[in-house]
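First comes the structure, then the notes that go with it.
Of the protein chains in this complex, all but one are displayed in their positions.
This part shows subunit A:
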Amino acid sequence: MDFILQPWAWFIGGPLIALSLLLYFYFGKNFGASTNFETLCTMAGAGKVSDYFKKDWKDRDFALMFVIGLIIGGFISANYLIPNQTIDLNPTTVKELTDLGFSNVGNQYFPDEIFSDEVVFSLKGFLILLISGLLIGFGTRYAGGCTSGHAITGLSSLQLPSLLAVIGFFIGGIIATWFLIPILF
């Protein structure tokens, strides 16, 4: 039980993620997560506006079950499996973020400066989350995949588009963390 409640080392993550990919394919489906954004649009009736969404979402019932599992798994982890959310950060990260005005850096998974109720209910905080989401949804669909579909499935099956997409992920992530976060906070 002690092992379950401790944070797991990085070298446990890779094999268990690869095992998830293996099982997903073994169950007969292509591993990925971001196509679900389209499926949820289709379920919400986007097919009435654009032919792009005129698909039978019931073909993706398996993926919706996976998504429901992700939410349940998140809930179980948050409430029962992680008594201590402290993150062992590089001291320079702590200093950098503290200088930007972040408080209690690394004391929990999600910083209050982006995720607290107070920030979420402010216009700036709300827009930061909504626009980030918009970029995630638009970008993953334009690129044809996300971390699961491109960085893991695509790279490991040696597909060139996935390498390009991952380079793009890092261009965007570097611009965001090196330039935009210091401007936004």
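In the analysis below, contacts are C-beta pairs under 8 Å (C-beta built on N, C-alpha and C of every residue); 3 or more make two chains touch, one makes a residue touch a chain; residues count from 1.
Please note the rule applied: contacts and distances are computed from a predicted model.
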item: Per UniProt record, name of the chain withheld from view ["Transporter", "Autoinducer 2 import system permease protein LsrD", "RNA polymerase subunit sigma-24" or "Acyl-CoA dehydrogenase"]; value: "Transporter"
item: Touch residues of subunit A, complete complex, unshown partner; value: 7-18, 20-34, 36-38, 40-41, 44, 46, 49-50, 52-53, 61-63, 65-79, 81-82, 85, 87, 89-90, 92-93, 96-97, 105-106, 109-111, 114-115, 117, 120, 126, 128-162, 164-178, 180-181, 184
